[in-house]
Every structure is written in C-alpha cells, then in structure tokens.
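If you scroll down you'll find the structure; I have some questions about it.
Just one protein chain is left out here, and the rest sit where they should.
The first chain written gets the first letter, and so on, giving A and B; residue counts start at 1 in each chain.
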Amino acid sequence: MSPPVLVARDLRKDYPMYGQAVHALRGVSLEIAAGEYVAVVGPSGSGKSTLLQLIGGIDSPTSGTVEILGTVLQSLSDRELTRLRLTRLGFIFQRFHLLPVLTAQENVELPMAEAGVPREQRRARALELLGYVGLEHRARHRATQLSGGEMQRVAIARALANRPALLLADEPTGELDAATGHEILELFRQLNRDGTTLVVVTHDDRLAEQADRIIHMLDGHIVIPERAESSAVHGLPASTT
Amino acid sequence: MSGLGWGLKSLGRHRLRTALSIAGIAVSAAMLLDMVMLSGGIEKSFAELLLAKGYQIRLTPKGTLPFDTDATLSGATELVTSIRRMPGIAAAGAVLGASLYGRRRDSLITLFGYGIQPEAQALYTVLSGGDLDPRDSIGVLLSLPAARVLQAQVGDTVTLVGRLDPQVVTAAVGRKVIVRGLVRWVYDYRDQPSVGTVLPVMQSLAGKTAGDQASLLMVRASEDTAAPAVAKTLRQRFPQVEVSSVADLVREFKQRLVYFRQLSYILGSMSLIVTVLLIATLLTITVNERLGEIATLRAIGISRATVVREVLLQGVSLTVVGSVLGILLGLVTARYLDSILTSFPGLPAAFSFFVPRRESLIRAALVLFLTGSLAALYPAWLASRAAIAAVLRAEAA
Partner (left out) sequence: MTTLARHLGALLFLLPAFPGPAMAQVAEVAVERQLARELGLSVGDTVRLGPRPDTTGTLMRVSAIYEPRADPAEIAKREHHLRMHLPELAALLGSPDRVDRLSIGLKPGISADSASTVLNRSAYGFRAYPSASIAAESSQTFRVVSRFHRAIAVITIVASAVFVLCIMLLKVEERRLDAAVMRFVGVRRRTIFGALLLEAILVAALGCLLGTGLAYLAGAATNAYYRRFFDTVLTFSVITPDIVWFSVALSLVLGAVAGALAAWRLVQTRPLVLWGRG
C-alpha cells in the first residue's frame, strides 16, 4: 500500500477576534491516500475552509502538523512552502480568482512559468489542459470574457498545470448554477478516475455523494468520517499526470 | 520565473487611472527636467558666452565686474602693450563702454558705444559688410537695432554725438562716421542699439581721452589650461587692477543668481515628492484592490519575489512612460520659461537660463527612474506581505 499523500495530526487553529480567541479547529487529524476523493462537509463556521487552508500550507496551525508526501509543512521556510504549493498542490477556489488581464491560456500557463517551464512546453501543456476541461477553443479569451463555469474550468486546468500530487478545492461550485455545477462535478469525477487525489470542501451534496469518503465537520471537530462506495480508480492519461 | 507580465497588463485594465497617473508623472517630470536645466544652465550659458571668442581673462577697475559700473582703467593702451609682451598671452585688447547719441534728422537717439581694438576683440561677429581696420578713425560698426533706429546701412554716413551738455543740450563732440559693417554684439541685450568704433574715437566721443581710459581689457591665454596661471601672474603684476578669469566671473554671476539655483532645487525636490506620492498611492490602492488576486497567486505557488517584481514593474513602467512624455513637455515649458527670464533688463540676448543638454536629460531621467522605482517599493512590499489565508477568508465572506 502506497504511503498517504496527506497526514494531518491534531490540527488546531485559533483566531483572535474582538479580543477573544475563536477556535476554528480543535484537534483534527486525518490521512488521505493517493487517488482518494475526499469531501469535507459541514455547516458554515465548522472549520472546513480552515482545514483546507492548513493542509494546503496557506495558513499555519496554532498547533499540530501537516505532512504532504512525507514533508512536514511546519518545517519549511516560506519560500519552500511556496515552492511546495507550486509543484505538489493545486488549488481551486470558490471565486475562481483568475487574473482578469490574462487570457485563459495565460492563466493556465502562470504556475508553469513560475516553475520555470520553457515557453513552448508550457504553451503546449496549457492548451492540452484546456482541452481536457473542454475549453481549448476559448484559450485566447480573457478571463473576463468567460462564463462562471468556464472560469472555474480554467481554474481547474490551472490547478493541474504542474501535475500536483493533491488537488484542493474550496466550494468549487459555490458561485455556479446547477447546470454548470454539474459540469464541474463531472470534471472532478473524471479527474479522480484519472488518478488525481482530491480534497473538496463543499455544501454541494452531489459533489459530496461522489466522494470516496465524506468528512463531516462541526465546531472545529471531525464528527463522522464516512467512507462512501467508490468506483475503481483509473490511471490518468499520461498527459495529465 | 515569470509573471507573464500581469503587472503591466493590469495597468491597461483601468485606462483612465493609468492615463491620469502618467499625466501627473509627466508634469512632475517636466518640472524636474526644467529645474535640472535651470540649476546647471545658468553658469554653463554664461561661461559659454564669456568664452565665445576664446578670451578667458578680463581686467577691470579694482572691485568691479565688466560693465558693472562707469569706472574705467587708465593707461589702457600701455597696459595692453605690456600684457601682449607677456609669455603665455595670445591676444589682449581694450574695450571702452560709453553712452552716446546718434543724430537722426533733428533728434538724438541714445546709443551704447563700444570702443574697441579690432585686432584683438571678443565682442562681436560681423553679419554683413566688413570689419573695422585698427587705424580706421572714421568707421563704425552698427548692431541691427542701431541700424534700424539710425536708418542706416553699410556704406552710409551717420553722426555720432558725445558729451552732451545737459544745460544747453548741445554736444561737445560730434563725428561723422561711415558704417563699415553690421554686427552682432555678443553681450548686447535684446534690441540694444549699439555702435562700435576704434578705441581712440570712442574715448574722444565719451570724453575719456585724458588718461587713455578703458572699461576693461580682454586677454586670451595661448592655452585654455594655462588661463588660471596667467590670471594669477596678471594679478601679481597689476595689483591695482581686478583680474577675473571666466571661472571667477561665473562664480560671481552664480552668486547673483543664487535665488534661481535654490529655487530649482526646491521645485525639483517637490516634483520628485509629487511623483513618489502619485506612484505610491496609485500602486498601493491597486494592490489593495487586488489583494484577493494576489493572495490567490501566492496560494497557487507564485513567490513573493514574483509578486514584488510585477508591482515594481508597474511602477517602473508608469515612471518610464510618464518620464518620456515629461521630458518632451519639459523641453517645451523650458523654452517658455526661458523666454520669460531672458527678458531681464540688461541681460545679454545670447544668454539662456534653461539649457537643454544631454547630461541634464540623462540626469533627470535617472533621477525619475530611481524615484519611480523607490515609490513602488512600499506597495510591492504590501503585496508580498498579503496574508493569504486571511484575505481568502475575507473574499469568501
């Protein structure tokens, strides 16, 4: 059995707010295996997004550790952490957060440019990824010219740019209508079938239902880590891993 | 590492804002360039004027500057002769300045007269006609304004009148002279009606024959580099005379115009402050508006260095474009400001306050570039310090 992609141990996160401490996470531990599709659900304020930010290295825990592919995030410098996010993780946000002045292709190229991938290579991969998400024909359109669903798909392509070991998504369908959300849902299913490890924070039951495991959170705790019936994991095509 | 130029492209997102910022920087840059030209232009222009004919040294009555007073030197001819014999001297000539009149029909026209030694002069350039011969006691050179007021051309005869008795309004001396040539007098102010004769004639017209008087002597050293040493020798040899090198005269002139130099520093500094404020404010607000974008970029692995570089690039781009426009605008405003200042009464028409030189342009451009870059440092630092998680939480809220 391959080692887990992610190991989080006793994560705690407190925020100061109006002179008092808000306990967003109260000792959360979990492991995520390669190729797993994990959904994190719970009411607002349960700590879902905080958990995602901690395991993604965007924020640092008050106590506890996060290990990604054997590397303890808390032992890394800011530069090393940034590098890890660039090369080992992929992020998808509720509000897409594409750069409006760049085209869809340029948005996908951005992480590869940062990683030093040569221009021709990254252009080719960007187009390939846009093809994977069904938007090759929109490569030259600015992000502001895309619909919500298209923007989220571009964001997914961007997240896959440097072949991450782990994809983290925070309410990826939160800003989308039902039909568009369904497209994203299908895309995530495809990604997971192709071998991508996914952690998705969501209110969307449809997204949660297709996950291998659902983690319920409440008041900063994991309440019920359910394991759903999952389909077999297929390897991703060589060009997307 | 590459940000794919998103920093630069972001400037195109808010065109009006960017255009106004560039306009603001351009005006500040124009002001800075003008002040740089002003601070260095005065002395350079004056030095060039003094060295127009290569005469590096002036001798004047003790304690005076050339044509600053009516005081004169006595024994001018003898003084010139002994200076010409000194080693290291290429040429020396005496000049007498005097007020006199020209007769036009029944009226007298006020003129300024130069008594010169044509074989060693540094005061004029012949425009048309010919020059005076050193022994020509009936010839005169006119400036174009003088020719205009006297209604005379080359070859015409004019009457010059000197030593006017104010009690009976008659002249003690009158002289008919023939216009040999029209000249441009180097030190004339705009529209100054000037005439020039050989020194003895002007001395006669001005009543300065007794004592062989002259207003100043102009001396040219054989080598420019030897001029300071020659000046020193002349001071030792002629202690009763004021010996001034071009450097001395420029220093004195700078002292008299110290106000403009100081003003140029103050206004130049203010321009830089405005540039800094404009760029820093624009970029800071832009960064604050785009914190969500920046936090996302940081979240997906874009380094702080890339973020800083992109913000700096924005600042530098604004500065470069604004500066180029500003330098062009500055050259135009400099001409206008120069036209104001060169209307000072008594200032030689050939003099300029704003002198566009390559080194001025380069200096202004460098200062602007550095300033713009520095101004972008704070917003760049802000952008790099964006707290990723906190910003993303706020965006999601």
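Please note the rule applied: a contact is a pair of C-beta atoms (placed from the backbone, for glycine too) under 8 Å apart; a residue touches a chain by one contact, two chains touch by 3 or more.
Quick caveat: nothing in here was measured; it's all calculated off a predicted structure.
Note that the undisplayed chain, when the full complex is considered, contacts B.
Across the interface with the omitted chain, chain B contributes residues 14, 16-17, 20-21, 23-24, 27-28, 30-31, 61-64, 69-71, 74, 164-169, 240, 255-259, 267, 270-271, 274, 277-278, 281-282, 285, 288-289, 333, 336-337, 340-341, 343-345.
By our rule, only the chains that are shown with their structure count from here on.
Separation between the centroids of chain A and chain B, computed from CA atoms only, is 67 Å. Contact residues on chain A toward chain B in their complex (touch as defined above): 49-50, 53, 56, 58-59, 78-79, 82-87, 89-91, 93-95, 97, 99-102, 106, 109-111, 113-116, 158-159, 162, 170-171. Within the complex formed with chain A, the residues of chain B that make contact are 1-4, 6, 9-10, 12-13, 292-293, 296-304, 306, 388-389, 392-393, 395-396.
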